[in-house]
Structures are given as structure tokens and as C-alpha cells.
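What you see is the complex with one protein chain gone and the rest in place.
Should a chain be cited, it is by its letter among A, B and C, assigned in written order, with residues numbered from 1 in that chain.
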Amino acid sequence: MASVRVQRHDFDPGAEAEALARGRTDVGAVVSFVGYCRDEGGRLAALELEHYPGMAEDEIARAAQEAEARWPLLGATVIHRYGRIAPGERIVLVAVAASHRSAAFAAAEMLMDYLKTCAPFWKRAIRLGGGPEGWVEAKEEDDRSAARWSPAD
Amino acid sequence: MASVRVQRHDFDPGAEAEALARGRTDVGAVVSFVGYCRDEGGRLAALELEHYPGMAEDEIARAAQEAEARWPLLGATVIHRYGRIAPGERIVLVAVAASHRSAAFAAAEMLMDYLKTCAPFWKRAIRLGGGPEGWVEAKEEDDRSAARWSPAD
Amino acid sequence: MKALYFAWVRERVGRAEEELDPPPTVMTVGDLVAWLSGRGEGYAAAFEKPAGVRAALDRVHAKSDAAIAGAKEVAFFPPMTGG
Partner (left out) sequence: MKALYFAWVRERVGRAEEELDPPPTVMTVGDLVAWLSGRGEGYAAAFEKPAGVRAALDRVHAKSDAAIAGAKEVAFFPPMTGG
């Protein structure tokens, strides 16, 4: 049921979120998350996002299926960009529709935690002034955040 | 810092959320919640929302201040409509910007819980076919949800 | 002081607002509820379950034991159902 897109180009978060509710009267809540490329203290020229085509889509779809099995959702859209993304640009969208807000909030948060730790994307930082480039390191905090949703915990 | 609006007319959730991030590079996350008028099994003609002008704005602003004191937010917008709202129409928007997603999610959820239980709005259901009208009853579940954020708990 | 009534409290009382001039023995929100309840059938119906009615003093939520001295505006209403 979820719509999953992995793409180079930008997206319209408002239109994506509204599409989940349009024309229906059973949706009481739409929660959307938009992740942006932050500038780390004015030294970032851009992020270069590499991904594993095919697996990226599959992995996000698996996470969405898990969310749908867990909460009574009425729709979900996940879009993740790849390629060069400048500070201030959008990187990722998660939008979830449900009858009630608690399911929509929880599912959106779970999907973001999964995207951070399970979806095969890797960020490389390109510094202003030709400074040292480098792969962004995974955060242990993100693993802990994702572990919240694991049934074994 | 938060923008609080209590109004009769509709709003553009995408534009409101995007305005929190536009032109800045310190925002990493924008979480937005849109609440819609649900149709309870095809029997609802509309909701009529009554509010306490002045106190509604003040109470939402107090909740936003509390959220800002609690999480490192970079912006917040809350819009709550009043008057007659048909099934499928938007009722409320909460949009929160932060550097990191956990603060944005938590603040948006807290603001919604507060809106449900503390903001002086009352919903009256107008039934299709002239069925019995009635004031919507407050849900104990909403009180429990709001109590999660109380320091005393 | 000015009194405001909302939602079904307003409907039962039969008006949205009025000026109140309670006697000096009426010192708290709870006292005011008791005093109002004696003013007629509509008031009695509105406040028949005092715990089911919320109050605000000068646009801030107030409990039953809150002192009304100095307040310019008091409001009574059911539990909120916004959001």
C-alpha cells in the first residue's frame, strides 16, 4: 500500500502529504517528516548520497510493510533522494495517514529510524574550499533509536 | 517564536511547514501534523467548532513555549480552525522545525496532546438527515496521552 | 466580573456571557459555581456535576480552589475537545 520512491530529483512534501488524505473522510491524521541537508557550521558544500539501487527500494518497502502490520495505517509515502544535495535542500520524506494521531506519529517515527539504520544509503560530505571530503559516520544513537521498535526489546 | 493562529478559514499545510525551513541551513527536520474532520460512518454532516477567543491563542502559545523550553526547536507553527468544518476538511496543523528529528517528533506530538486536552475548543457533531446533534465528549485516552509530558508524572 | 460560558454550559445557562457581582463570601471558583447553581434551573443543570465543568480565570485554566479575587473574567466550559 505504501508508495516508495528513490529518486535524484526533489519532491513536494505538501502535495505528497495531502495526497494521502484527499478525497477520503476516514483519515483523521497525517504526520509528515521532511529531512533537510544541514550545514555543519558553514563548512559544507554538499552531501553526495550514494545508494544501492533496488535494495534501497526493497528495504524501505519492507519497513513500510512492518509499519502497516503494526499500526492501522491508511496510507504511507516514503521518498529518499540520492546524488548531490546542497545545504537547505530536502533529502527525505516520510508521510503517514491514519484515523488517529498516535498511530500516524509512531509509524512515521519508526520509518525514519529504519531509514537511518537499515536503508542502504551513504552520505559523503563535500567541504567548502576543497577541505577534506569524508564519509559520514553512522551514529550509535540511531541504532538505539531503531532498536526501540524491535519486538525483541 | 512560535506562530499561533486561530482562524475560520483553511490553511496550506505544505506552505506552512516549508516556511519553517526556507532560507536556512540549520534545520535538519520538520515534522508536521494535520488533523482532519473524519466522517463517523457516513453519518456526519459537519463539525461545528466553538472556541474561546483570546484564551485559545494564549493557551496554544503557552504550550508552544513549554515545548520550546523542553526541546531545542528552530521554529513552530500551530493553526487551529473554528466554525463549521465538513468531513475531509483540515482542522488543525502543528509544524515543528529542529536540527534533529527526535526533538521535532516529540514537540509535535506534545503540542497535539496539549491541543486536544488544554486548548479551549469544543466540537459539536451535526448529523446528516437532521439526526441528533451533540457535543463531542472528551476522551480519557487524550488525558492520558497529555499526562505523558507532565514533569510530575 | 465578566462571566463567559461555552459549549453545553452556554446552552444550559442560556447565555454566552453576563456580568456577575457575587457577594464577598464567594471567594473561590468552587464558591462561584455553588453560588451560580442557586440562580435558576439553567445554572443548576449546567453545574449539576461540578467536576465535569472546567473554569478559567482571565484566560488561564483554574481549579476549583483558585481564588477569584482580582479576576476580571471567569469562564466555564466542558472538557476541551479540540485538535
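In this text, contacts are C-beta pairs under 8 Å (C-beta built on N, C-alpha and C of every residue); 3 or more make two chains touch, one makes a residue touch a chain.
These figures come from a predicted structure and were not determined experimentally.
S.K.: When the whole complex is taken into account, which chains on show are touched by the absent chain?
M.R.: Per the touch rule above, the missing chain touches A.
S.K.: Of A:W71, A:F105, A:F121 or A:W149, which residue touches the hidden chain?
M.R.: Only one listed residue reaches the unshown chain, and that is A:F121.
S.K.: Spell out, residue by residue, where the missing chain touches chain A.
M.R.: Residues of chain A in touch with the missing chain: 35, 49-52, 54-56, 58-59, 80, 91-92, 112, 115-124, 135-138, 142.
Keep in mind that, in the parts below, only the chains that are shown with their structure count from here on.
S.K.: Using CA atom means as chain centres, which chain is nearest the centre of all the protein shown?
M.R.: Given all protein C-alpha atoms shown, the central chain works out to be B.
S.K.: So, comparing C-alpha centroids, which chain is the farthest one from chain C?
M.R.: Of all the other chains, the one whose centre lies farthest from chain C is A.
S.K.: Approximately how many whole Å separate the CA-defined centres of chain A and chain C?
M.R.: Each chain's C-alpha centroid was found; their separation is 48 Å.
S.K.: Could you pull out the residues of chain B that touch at least 2 other chains?
M.R.: Touching at least two other chains: 35, 112.
S.K.: Can you list the residues of chain C that touch 2 or more other chains?
M.R.: 83
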